[in-house]
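Input: one structure, supplied below.
Only a part of the assembly is drawn; its chains keep their places, and the rest are absent.
We just call them A and B in the order they show up, numbering each chain from 1.
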Amino acid sequence: MQLGMIGLGRMGGNIVRRIVRDGHTAVGYERKSANIEELRAELGERFQGTTDLREFVAALETPRVVWVMIPAGATGAVIAEVAELLEPGDIVIDGGNSRYHDDIRRAEELKPKGIHYVDIGTSGGVFGLDRGFCLMIGGEPEPVAHLDPLLKSIAPGVDAAPRTPGRTGEPTPAEQGYLHCGPAGAGHFVKMVHNGIEYGAMAAYAEGLNILHKADYGLSHSGEFSAEETPLEHPEHYRYRIDVPEVTEVWRRGSVVASWLLDLTAAALHADPNLDSFGGRVSDSGEGRWTLDAAIDTGVPAPVLAAALFGRFSSRGESLYADKVLSAMRKAFGGHNELPRA
Amino acid sequence: MQLGMIGLGRMGGNIVRRIVRDGHTAVGYERKSANIEELRAELGERFQGTTDLREFVAALETPRVVWVMIPAGATGAVIAEVAELLEPGDIVIDGGNSRYHDDIRRAEELKPKGIHYVDIGTSGGVFGLDRGFCLMIGGEPEPVAHLDPLLKSIAPGVDAAPRTPGRTGEPTPAEQGYLHCGPAGAGHFVKMVHNGIEYGAMAAYAEGLNILHKADYGLSHSGEFSAEETPLEHPEHYRYRIDVPEVTEVWRRGSVVASWLLDLTAAALHADPNLDSFGGRVSDSGEGRWTLDAAIDTGVPAPVLAAALFGRFSSRGESLYADKVLSAMRKAFGGHNELPRA
C-alpha cells in the first residue's frame, strides 16, 4: 500500500521508515529537500520525495492517503492547502498533536468535498522507530478500515507486550497497538487523555524521588529553628543518603511501579546522576491543559492531573505573584519578614 | 486579678497591656530589662517586672498564674524551669505556638506536682493590642474557669462582631472571643487547624489575584507558539489590565469574600501596588504542617490545605529536584530540550 507523508521530521520520517521497511511505499513532501534526500538514500526506490505539493499529490494513487505530520500550529493551513488538490474519496490524516476540537471542525469542512478526515494520536516519541507507535484513531469506519495495512505496519505489534490474560484468538487491533476510538476527534481525544495521565504519572515519580533526595534532611537540620522556620521534630528519621539512580534501577524489576517512564528515568539518572544538565523549567505542550479542560467541562474530578499541570506552571516561575501576595499578607497580619533568598 | 507573664515581646507585652488597661495587675519576667522598662514606663505601678525568675515567682499571689509567651522551641525548657519553683494549685499557661502533642505530655508531667497546665492558642497578630486576641484554650475545667477574668480582658469582646442571628441572652465566652475547647492540647489543636485554614484561605486569594494579574496575557501572547509552548486559543479573552489593588478594595464591601485577610491584602497592595518589596519566598511556621499531619492521621481529605502548604514549599525552591526529574524524562522520551531560563 502507499502512504503520502507531509512533514518528514523525526516523527513523519520514522513513520515512513516503518512502513517502507514493512513492504509499503511512501511519497514524501516537505518544503526543504534535506530530509527527503536522507530518506531516499536510506530507503531507496520505495520512497520518493518532492518539495512541490502538486507533484506530491500527483504521485499518489487514488484514493490518496495523505498523512500530515507537522507542528499543530501549522497543520490547519497545510490541510486546507492540500485539500484544494484532493478528490472525493481521498483521505487526509492529521497525525500531529492537534486539539480534537479542530478535528471535529475540519471533518465537517471536508465532508462536502467528499474528502475523509482521520485524526491519529501518535505516542512513542524518539523510540517509535524501533518500538513502533501507539496509534489512537478517530474518523468514519470506512476510511479507517482502508488504512488498516498501514496502521498495522506503524504500530508495535502484538509481541511488544505479553498478552493480557483472558484474551485469546486473533489479536484485536488494540492488541497490536492501534485502535479506532470513535468519530472525528476521538483519536486526538484519547491521545490527549493519554498525555494527561503521562503528566500525572511523571509527577508521581518526580515527587517521590524528591522525597528520597531529601531523606538526608535530618543530617543538616537538627532540632533548632528560627521563628520563621518549622523545627524538625525527629531529625533521626531523616538520616539517609539514598542513591536515587540505583533506586530507580531496582524498581524496574518486580516492583509495582515498573514502567517505561521509569526505564527512561533510570537511564537518565544513570547518565547524569545529579541531573546537573537540567534547570527544572518544565514545558507543557497543550494536552495536559486540554485534558483538564475536558475534566472541568464534564464534571470529572482530576486533582492529580491538575496538580501535575500546575507544578509545571510553577516550575516556570508562574507562582511568583501569588507567592508575593502571601508574603505581603504574612507581613501585614504577623509582621513576618520574608526569609532571605537562599 | 494578677497575671505573671514570662516573655514580654510583642505578643506577651500586648497581652500584659490589655489586662492592665482593663484593671488587672501583671508581673513580667524576661532575661533582659529593655521590655520591662518600657512596659513599666507605659503602664505604671500595676506592672512590675524582673529579670530574676525566683523574684518573679515570689511576686505572684497564689494560686499563681504563669503565662509563658516565648518561641515554641524554648517553651519546654522554660516551663520545666519555672515549674521547679511553683506549688500545687498554681497554673502554667503555654500561650505560644507549641504543637499540641507537647501540651498533652507536659500536662501529664506536671500533674503529679499538682500544677495545672493550660494551653492557649492565640490569634490576632500585631493587631491584637487594639482588636483583642482570639483565645483557644485547652486544660482542666477548674483552672480554666479560674482564669476567666483575665481571658475576658484579653479577648476582643462581643462587640467586635455583629451578633450571630439566633444567639440571644448572655453572650457565651465564644461570643466574647475565647473558648475552652477541651482537655490539654485542645487549645493548640484548634489554633493549629485555624492556621491550616488560614493557609488555605490565603492561597485562595493569592491564586485568584494571580489570575487577575495575568488577565493581560493575550496582549503579549498571540496565537503563535513554538513546539515547546502551548498556544493561546483565544487571545482576545485575555486583554484586560486589571487594577488588582482596587479589586481587593472593592471586594471589601458587600462581596462574599470580604474578610480580615482581604482587608490586610488591600492595605498591603495600596502601599505597594506591584509588591516590589517582596521576593515571594513564603515561610511556614509549623501549624500548616501539623494540620496536614492530623488530617492524614484521621483520614480526613484536606486537598486545599495541602495544596496551600506545598505551594509555600515550592516558593522556597523545594520543587527543583522534582522539576529536573520531569525535564530529564521529557528529554528521554521526546527529545524535548528545556526552555531557557526567562
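What we mean here is this: a residue touches a chain if its C-beta (ideal position, glycine included) is under 8 Å from a C-beta of that chain, and two chains touch if they have at least 3 such contacts.
Being a predicted model, the structure only gives us computed values, none of them experimental.
Oligomeric state of the entire complex in this file, given as copies of the one sequence with 2 shown: 4.
We take it that only the chains that are shown with their structure count from here on.
Note: centroid distance subunit A to subunit B, computed from Cα atoms, is 44 Å.
Chain contact summary for the complex, subunit A toward subunit B: residues 10, 71-73, 99, 125-127, 202-203, 205-207, 209-210, 213-214, 223-225, 227-231, 233, 260-261, 264-265, 267-269, 272, 275, 278-286, 289, 303, 307, 311-312, 314-336, 338-342.
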